[in-house]
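The complex appears here without one of its protein chains, the remainder shown in place.
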Amino acid sequence: MNRRKFLQLLGITGGAATAVSMGARKAVAASGARVEPDRNAVGVLHDSTLCIGCRRCEAACARVNNLPPPKDLGDAAVFDAKRRPEVDAYTVVNRYDRNAGKPIFRKMQCNHCLEPACASACFVRAFKKTPEGPVVYDPSLCVGCRYCMIACPFTIPAYDYHKVLNPLVHKCTLCAPRLAEGKLPGCVEICPTGALVFGKRTELLDLARERIRKTPGLYEDHIYGETEVGGTSWLYLSPVPHAELGQPELDTTSIPELTSGALGAVPMVAALWPVLLTGAYAISKRRDRIAAEEEAAAVAKAVSEAESKAAEELKKALAKAAKEKESALAKAAQEKDAAVAKALAEAEAKAAKTAATEAAAHEPDGKGER
Amino acid sequence: MQYPSVIRETLDSARNQAALWRSRLPSFKELLLSIPRTPANIVTAAILAMGALLTLLRFTLGIGGISNLDNVNPWGIWIGFDLLCGVALAAGGYTTSAACYLFGLKRYHGAVRPAITTAFLGYLFVVVALHYDVGQPWRLVYPIFVSQGTTSVLFEVGLCVFIYLCVLLVEWTPASLEWLGLKTIRSFVVKLTLPLTILGVILSTMHQSSLGALFLTSPGKLHPLWYSSFLPVFFFVSSMFAGMSMVLFEGGLAHRFLHHKMDEAHLHSSREIALGFAKASSFVMAGYLCMRLFDLAMNNNWAYLGTGYGLLYLVELLGFVALPMLLYAFGVREKRFGLIRAASLMAVLGIVLNRLNVCLIAFNWQLPADERYFPSIMEIGLSVFIVTMIITAYRIFAHFLPMLHEHPEYKDAH
Partner (left out) sequence: MQPEVFTSLQDFMLHTKSITYILMGVGLVALACFWVFLSGRDEDIRKF
């Protein structure tokens, strides 16, 4: 790919489908904002029918990023094992063998998604999707939680597991600094066969469709990266189904959309739970209060009932006692009278008897006293 | 409130306490030597020493030097077990305090302090574990104070855990304050119980569910039997019976090993607590099983049940949720406390299995065997070290603090 070819390609205009993630539109449909990716955002088209597996892109990438040069360039044995990007190799090319015909090569690196999972997952905002296209990383913020590595559907980020002092995440940068200077990404610039084409994403999609249309049967009728996880900046054309080149089969839903529901529920809990929980507390407090009041009322009632009952009993007892006293007094008086009368009668009788005895003693009959 | 007098009172209290300690306690060296050389203590000491060594290795060799983590398996047992299980099992704090203070179930009073202590220690040591797992632990405060990644579920987890740890610390202090004799501060803290309990339930709901939401990012990596849009709900609901089962399980252990530290009131209420929590857990587990079943049906995942992962799924749900649920039910109906205790252990193991399944076993299920993760011996050692520290701290608290009994000067305290 040289400068001239690149500029030629830029001349292709025509129906530029915006390929805005449908989901993104949906997610913000209810809101007062618009989500519109920058129409000038760049991308790279990788055509596996043109890739010869020379790995010069790997070497250029290492040069541009000050990484150790890739080992065993030119040695076909390297392709025997599938490789993936590492902390010191931001891009790798793998070989995929076919039953009949030549093997196919595919370059692998960060795809710079339109809705990057890493940026969504990062809890310190170390990843940022720039409007120009590249997803960039800020090493001064990274805490090393590695959630970006969990979230990335392509499992691209690599981590410095063996560093203690400043371990970082590593991935392709789409040569953002070079782009800012108007240069091409290192890999694209060095590619000898034109397997890598750099340009506006919208135009690359047109180019890819054009190629499929012009040579039907040569390509799989699908541009990988057009809609996968909301669309990626890196697009792929392949002669065989993309899955056979190790591309993960992904839905069109972007990763940020997958978590937006759960994230949305959180503020609702913060608003609703205080109401529900305070309500539960108030209800249980009210139940306690009513129980306490009922208990107090019951106690008071019982006390007053007991009191009035006691008073009544006392009254009855007093009345009874008074009556008994009265009858006892009356009886006593009666008895006294009777006793008095009896005593009187006895005294009279005795007196009469004495008088009779005296009278008899005074008669002359010789018996008398002495 | 008169601030100068409070300050004076606190300082006096503190000074008296310090004097008391100095007169009562021997030097630190003598204190260490006075620890009885029981088998448990010797094992603890050995594990703590191993932990110190592992700490040194972690911070000289890096994470890669002591673990089997790699670019395809970035999270291992430090996240899967120490973080996920640790937080789920510490849920007893919010469930117990909600039951007692919000729903007015005063009979659970005796379980609150141990549950809050467990929760506090659980969350504290989750933060400790993170210092080992994360690449730059000195930057752990960045998400809260430097650069807030508000689109991240992990941000929400971090923020909630941080705030909740503060809430738990305050909720935990009354026992220590009683021990220290700081009356005025203690009475102020106790007044905060209600708002802190409500805040605790809110925060717990949010982060328990968010821990499940973490995995929503990876539909391609998590096996369909576990991946669901309802992962947050599953994690939250299961945290409820995880916490209650942990309270029951710990209560059983405490009865066996810390019996001498419990007073009459505590012993008496523990039967009621066991029955109440067992009944509640059982019912929540029933609801949870229905949710998992409906999710299976809605996603039409029946065919997976016939696979190896399907077997694991059935073991997790039938063996470690349905079975303890039934054991709880029988235990409650027949008042059999041994059964309840056994069920609580099974339920706790079931939660551990679920979290490990979601994070480690059913995660990356499609990768070939040689790319799958298994923890290294040192990773396991570090997890054992952290759990040991939690248990040891708990034992120390139970020994010194009025946790399982009432402090004589604060009769109606708890």
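Per-chain residue numbering starts at 1, and chain names A and B are given in the order in which the chains are listed.
To be clear about the criterion, a contact is a pair of C-beta atoms (placed from the backbone, for glycine too) under 8 Å apart; a residue touches a chain by one contact, two chains touch by 3 or more.
Here the structure is a predicted model, which is why all the values come from computation and not from measurement.
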Omitted-chain contact residue, chosen from A:56, A:106 or A:129: A:129
Selected from B:148, B:269, B:299 or B:376 as touching the chain missing from the view: B:148
Hidden partner chain, residues of chain B it touches: 148, 150-151, 159, 195, 199, 202
Residues of chain A in contact with the chain not shown: 21, 23-24, 27-28, 31-38, 41, 114-116, 119-120, 125, 129, 131, 230, 254, 256-257, 260, 263, 266-267, 270-271, 274-275, 278, 289, 292-293, 296-297, 299-300
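As a convention for this text, only the chains that are shown with their structure count from here on.
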Euclidean distance of C-alpha centroids - chain A vs chain B, Å: 17
Chain A partner contacts - residues on chain B that touch it in the complex: 59-65, 67, 69-72, 74-75, 98, 101-104, 134-137, 139-140, 142-143, 146-149, 151-156, 158, 194, 198, 201-202, 205-206, 209-210, 212-221, 229, 231-232
Chain B partner contacts - residues on chain A that touch it in the complex: 84, 86, 117, 119-126, 141-147, 149-151, 153, 155, 157-164, 166-168, 248-251, 255-256, 258-259, 261-263, 265-266, 269-270, 273-274, 277-278, 280-281, 284-285, 287-288
